[in-house]
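One chain of protein is taken out of this complex; the other chains stay put.
We call the chains A, B and C, going by the order they appear; numbering starts again at 1 in every chain.
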Amino acid sequence: MQTVEVVRIATCGPGDVTGLAALIEAGRLDPAAIVAIMGKTEGNGCVNDYTREYATAALAGLLGRHLDLSATQVERRVAFVMSGGTEGVLSPHITVFARHASDCGAPAEQKRLAIGIAFTRDFLPEEIGRGAQIRETATAVQAAMTEAGISAAGDVHFVQIKCPLLTSAKIAAARSRGKEPVTADTYESMGYSRGASALGVAIATGEAEPSALADTAVLHDWSLASAVASTSAGIELDHNVVIVMGMSTHSSSPYAVAHDVMADAIDARAVYRALDALGLDADTAAERIVNVFAKAEASPDGLVRAARHTMLNDSDINSTRHARAAVGAVIASVVGRTAVYVSGGAEHQGPPGGGPIAVIARC
Amino acid sequence: MQTVEVVRIATCGPGDVTGLAALIEAGRLDPAAIVAIMGKTEGNGCVNDYTREYATAALAGLLGRHLDLSATQVERRVAFVMSGGTEGVLSPHITVFARHASDCGAPAEQKRLAIGIAFTRDFLPEEIGRGAQIRETATAVQAAMTEAGISAAGDVHFVQIKCPLLTSAKIAAARSRGKEPVTADTYESMGYSRGASALGVAIATGEAEPSALADTAVLHDWSLASAVASTSAGIELDHNVVIVMGMSTHSSSPYAVAHDVMADAIDARAVYRALDALGLDADTAAERIVNVFAKAEASPDGLVRAARHTMLNDSDINSTRHARAAVGAVIASVVGRTAVYVSGGAEHQGPPGGGPIAVIARC
Amino acid sequence: MQTVEVVRIATCGPGDVTGLAALIEAGRLDPAAIVAIMGKTEGNGCVNDYTREYATAALAGLLGRHLDLSATQVERRVAFVMSGGTEGVLSPHITVFARHASDCGAPAEQKRLAIGIAFTRDFLPEEIGRGAQIRETATAVQAAMTEAGISAAGDVHFVQIKCPLLTSAKIAAARSRGKEPVTADTYESMGYSRGASALGVAIATGEAEPSALADTAVLHDWSLASAVASTSAGIELDHNVVIVMGMSTHSSSPYAVAHDVMADAIDARAVYRALDALGLDADTAAERIVNVFAKAEASPDGLVRAARHTMLNDSDINSTRHARAAVGAVIASVVGRTAVYVSGGAEHQGPPGGGPIAVIARC
Partner (left out) sequence: MQTVEVVRIATCGPGDVTGLAALIEAGRLDPAAIVAIMGKTEGNGCVNDYTREYATAALAGLLGRHLDLSATQVERRVAFVMSGGTEGVLSPHITVFARHASDCGAPAEQKRLAIGIAFTRDFLPEEIGRGAQIRETATAVQAAMTEAGISAAGDVHFVQIKCPLLTSAKIAAARSRGKEPVTADTYESMGYSRGASALGVAIATGEAEPSALADTAVLHDWSLASAVASTSAGIELDHNVVIVMGMSTHSSSPYAVAHDVMADAIDARAVYRALDALGLDADTAAERIVNVFAKAEASPDGLVRAARHTMLNDSDINSTRHARAAVGAVIASVVGRTAVYVSGGAEHQGPPGGGPIAVIARC
């Protein structure tokens, strides 16, 4: 039995931990109970975005001072997922998840928000974007489901994964051992890592058959996808971090989570459906919603509603940045708030050009 | 008496005129009747965006071949307004306005879409962003209203202006004559030029008193604004080009135009209100709408709905690019189409952080 | 027998042809004799750089008006190679090559600058970056050598090639026919096209064996390279354009060309050696040099002189832009002039991280 607390905190910069510090000092959050922190930081969200690593270091440092642990020890018990890129109206913030043991479960006949986390082992550069990453991720997702007290895949509403990317140094290291990574383009490696991680989720939830394990499926067989996977690549880690959010009768938390799938970048109706699943309408949403979590990408066929977009041919601004700006604004226009978690790069996460969207709201 | 034809044409690149050429060759558009072409081109929309100038050259070349005029002569009779920047889902396209003399006006008791154009004289570099630009613009707007057959300011629904910007060369030229331009920052000069042009519209429509003519009002007195002005700066011209769209009993065109004002970048309700004014709902909008015209900007106070945005502190992507991506996606999510005209930089155009939005639809 | 005139002309923007127009009108250049124009334009030099296409259109339009030819006809007789990107100190300009038949060749025992041009057929999207492009390029280079009156490969000093890239639309077109292009990343496709074109040069000059024709050599076998190839990819064409510059006893032109190879991006000594080969020193160089032509790239191992560079991990500025800025400044600091032709992306053009450099000077 568990209960989960979820708090969204605005930040003034990637190194700003004053909001979380104040809640801890006021006794409103027990640092020992924090299991996950998801954040939007204001970097470029691409390869050389050090705001993710900086935010993680600052948050781990804060918790370490409270728990008398080193930053490394903190990062082994808390799942930090920082997603870079607050393009357009998106507002930098963190969402903190704390979990307590509880004597009771959900009210009768109900399910409530439950959360579980897990970590894979470190990946070799040549494993990123390939079968090994898919397989290890699937195993970790199932471990996190178990920890969350979720047994049915249908009760999983969002699986957030942070995964590594390739840098010039990692590529050179692999080649010095005679191994060729899946790509030599560092920006492109982010897509491979996100894609393989999403396929791992799809296998864990039964959305894809284990045949999806094939290296060749990644970024090629677009029929394979998970409707609940959200994966972000970052330069600051070598393994996958997994956060499973779902509904469980074993949870007595005052929150619920629901999800839907945006068919394309301007699919506001999917956002309305997700609100509806939680009994929210546009007028009450801003008040009860804790946060919205969504994935964004430029549709790979170069079209949105049959009209050409220019995101994939833009050599000044990477397509993930365009997509976050667009999808973030659409969601913000529906829920009336800009501190939402929209992450770029939705390979194998929902349909091409679209992506999963989940909403956590107070019951 | 006039009738106006409006056609939206997708483009494959800034130099692509094949769509317009095909309509002319098929006899569907009379090149001699074309009075204005507004386009979204896929440059950065900032200082060094040559896609606007390239598109204008290509279009003027095409019309010149049909009309046996030089490109320069064409540019003196047709108002070309190319707005750079198709960030996010925005889709490059042009909107062509053709005007014919007509024996009849609007059906009894009705008004229909009318259009008028005008040009100012060339501005000296030191006049840009100052009183001279305001004054000349106001005069030109009134000339265009007269040409459109619109006498009441309340019948003006959108005034599109293309205005010049400062380059290093223009700044040096002014200084060599002992004149100091309003700013030495070329990107910033775009804002000054747009702002002064918008104040010119506000004076012409009676939204502001002639006291707004003061140099110091531009980019300082934010209480001064026009709800129908849309101004874009470009490197390719030295004067202002003015297009007035409104409703007139002297027009028998099959189109109507309405406008509203977005209070901020995520104000989807303003878009719904503009549709409503034309009797459209979200389901029928995509079919009857010819185009939507809107202005976007990062709110100068750094906030959207009280939450911090990062657009003004981003040194990799200029704030106008962020704003177009966000507002373009919000509008597209409402009208179900991405080939809409969203232009960046809304200084004195609607409230700070918001901007005018106009819709042209088939009656 | 031929004689070649070479003129470097500063431009005020990608569409500026006033300098060339003035020379033609003054009778200093015969438009019918112009065989090639190489330019540096101020775009991003990457996928969505329309300044190359715009400059070509403007120049072809100008020549067409003088020669009474359509732009298309002009582009079939003149080799236009516009290279985007004037990062750092680089100054936008064009270099115009005119060739006249001549009664006499070079002075006794000497060779002088000769030039030849050729075109390949259009490539299918799936041929770009693969054997077909290599093969057709090799054939075209030999045709251009013959036209230039150059028989020995050792007399070839610079082979400039303009080659196509993949866009989202081209990729989709290939896939609709069941063909998979060499990459689905449009920016990356520029490297493949440049690399395959350079291997074509290497085969034509005997620097590589025909075994280099293998698809798998491109961007993989870095031992294969040409010391005289310079290849630029652009969105504005579907075939390869080839310009061969060399020394020939059949030319009586008043110019000579020499080349060397920069071992890395800061190899100023290679620039000094190329000057030395033409009898120039740093003090006299600025006066006699017509132009310098060089290729630049970020070294693929992530190091310059054993120290880490960050060009390949930068998701805000593509590595070709960084490399042009660096190499352009190094060359300018030696020759004392910034209007030099430095083009990005030196795959199979000189050693990894370095590239060919050629100098044309008045004898």
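The definition used in the following text is that a contact is a pair of C-beta atoms (placed from the backbone, for glycine too) under 8 Å apart; a residue touches a chain by one contact, two chains touch by 3 or more.
Bear in mind the structure is a predicted one, so any value in this text is a computation, not a measurement.
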item: Residue among B:Ala152, B:Ala286 or B:Leu312 touching the omitted chain; value: B:Leu312
item: Options B:Asp30, B:Glu188 or B:Asp221, residue touching the unrepresented chain; value: B:Glu188
item: Selected residue (touches chain absent from view) among C:Glu75, C:Asp155, C:Glu236 or C:Asp267; value: C:Asp267
item: Missing-chain contacts mapped onto subunit A; value: 12-15, 42-43, 48, 50-51, 53-54, 57-58, 61, 169, 235, 316
item: In subunit C, positions touching the absent partner; value: 10, 12, 42, 44, 86-93, 265-268, 304-305, 307-311, 313-314, 316-317, 321-323, 325-330, 332-334, 336-339
item: Touching residues on subunit B - with respect to the absent chain; value: 44, 46-49, 167-169, 172, 184-188, 300-302, 308, 310, 312-316, 318
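Everything that follows uses one rule, which is that only the chains that are shown with their structure count from here on.
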item: Between subunit C and subunit A, distance of the C-alpha-averaged centres to the nearest whole Å; value: 45
item: Centre-of-Cα separation between subunit C and subunit B, whole angstrom; value: 40
item: Sequence positions of subunit C contacting 2 or more other chains; value: 48, 169, 235, 316
